[in-house]
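Excluded from the complex is one protein chain; the other protein chains are retained at their positions.
In this document, chain identifiers A, B and C correspond to the written order of the chains, with residue numbering beginning at 1 in each.
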């Protein structure tokens, strides 16, 4: 069997809004370190028209004691239309991801996507700052690739519990990003230290936009710095999902809006949102 | 992991009534012909105190698209306490047996048993006739072994659709049984022909008891011959089962009794019943 | 060529497969051509604006799911302004699901939503009725009859009444809905359920309880669809746990004239399209000229192995 989409998307749908259910073949599914695994799929070309920050909704296999039912959302770690490859970086969190980890090369995996709104890079932004921790790097990795493609300067602050859990450093460095690593173990990941580092970057080369994901602490820090220095930013958020397509309304979160608090669907209006609109949780 | 029972059976229970839930290891699981497969398990010695005609209740694995929930009853094809081996001969009938067929050597299988009432061989019976078709041979095979152990003379009439589906012929022959094969393809399996064969045996060496299983046609034939010649007999019957232990009462069938029709549980009072009490279906 | 069309009252559907309310939206148009579906059924709307329930709004339970989305709604005005025109681009009939806290509010919305472009109204009488202590209209025959009469008076459009499994009186409620003027019954909504996270000891839904949907619900709602088809003369639309073509056939055989597919679309967004293809293939393979030949073809007189004994108790 070969990777294939399971249906025909109507012509009336603009190319960048098309969503496909498709069977992909596992090329490899290997541990990256103690906590994370990299899943590489052989994917049909149609589904690789992606934007960094978008995600796929993955049907984890029924395997051993694991019987996941709903799909699991996973950020696109890498998408390479030329070689028909789709990559995910994931962490075993529970039943679904545990089953995913048991997939072997040559097996088939059903994925739905690409889904949601990705990151934006305005034409006049030159210096981008990316701040992420742990698996959050998965979400921001394709942004680094896109930044390189667009000739933007990227600084990536990568945070982790300990140095050996720092991931994708080489990946970011190969893309020409400047890397700053901070870890709990070295005592460099605290907010005060981070604030100093970022203030330094703002004062030095300057920053045109922030990109982050997933942590309440980092969100607050960047919101404050953004407000103080007038720097725009975006954040990728998570929420439990059922449909992944915008239909069920289960994935809503609260956001600040002009007329009070509004609900937006993480799967449809997100997962990438304006940094200042996002609310802590 | 090694084969093991999962609990302690109370001493107060007579040895031949003890039922065990245990994990066995698959030694092999190979096709015997197009229709049938032989499953050989590495089994703890405790559970191999069996009687021919008894069965185990098997937890077929959740595998691929197959999600069997209830256990599946399987007659004991062979039990060998000396080598710690338990064998089943089975046919893929649906979801559970399809999943069973995917079990590989070294995997674990949870079985409950031995269950039910097996065949009886009275001390003064010398010439036993065994009549079976298809997978019915699985149920009667250990009876042939027992007959040999007890020094009884056994004639086995084995019926099948076509000669290549005849199974266990060598097995029966090695046990010293006299074999008569009949098949639909050769036109030898019809009732009239069978009746002639059996009447011949009765008139010749003589028959002290009939053993059969599973077919309405064969049941009726043996009931008539048994009544006519005063030959006792036993039949192993099937019915849907849930508990397999006598608790749920789902596996009842109707039997002739002195005071009308009664219900008996195939898993507990059976699966082996008196030939004349059994009712067609 | 086999005939997939079915008749729901005055409405002829090109095939019997349609989405269930709340598990479908215009967003599915990014996946496949919605004109393939027998009908297009919207998420339930209310007259006014509602936010819906607190998160978490879904959780997984063995092989199925619970939801407590509630009924977030932009209100009837924006729906008529934005959504009705969107669906007018499709030729599959638009069925709008509505609900209200009281029978009168419900009827008013029913009247307001009776606009060109709407082919039928599905009335979600499984929602809580504030005047009846929060019990859903469709839990009892009397409240069902009352609300259906008011809804019937409020519109000339076909009315589909959506029943709830949270009742012990399915057949009586079905007859009450028919008597009250329903043109079809949708059987059924989700079953009230709960799940608790053992580690945190918190309920896994923000709203504490929610509705069970997916495969676990199927034997329950199939039983209801069968009971309803026996109880009433109007068509029954089966709904609950339908995930495969065999599930579709099971409902049709039980007596449903069409089916709604809910949770299965979350697992496979293209499942409805695949079911339509599989249904056509099934009819062709079995030489059945029309899907209507399947409806109610259950051999219920022949279920028992023997008839020597039979009692009332289940």
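Definition applied: contacts are C-beta pairs under 8 Å (C-beta built on N, C-alpha and C of every residue); 3 or more make two chains touch, one makes a residue touch a chain.
Keep in mind that this is a model prediction, so the values were computed, not measured.
The hidden chain makes contact, of the residues B:179, B:250 or B:279, with B:250. Across C:19, C:38 or C:70, the residue that sits in touch with the chain not pictured is C:70. Of the candidate positions C:108, C:149 or C:223, contact with the unshown chain belongs to C:223.
Chain B meets the missing chain through residues 6-10, 13, 17-21, 59, 67-71, 110, 112, 239-253, 263, 268. Contacts to the hidden chain, counted on chain C, fall at residues 50-56, 61-64, 66, 68, 70-71, 99, 127-128, 130, 134-136, 139-140, 164, 166-169, 190-196, 198, 200-212, 215-220, 222-223, 226, 241, 246, 249-250, 253-254, 297-300, 302-314.
Methods note: only the chains that are shown with their structure count from here on.
A comparison of C-alpha centroids places C closest to the centre of the full protein. On a Cα centroid basis, the chain most remote from chain B in this structure is A. Centroid to centroid, with C-alpha atoms defining each point, chain A and chain B lie 58 Å apart. In chain A, the residues that touch at least two other chains are 67.
Of all residues in chain C, none touches two or more other chains.
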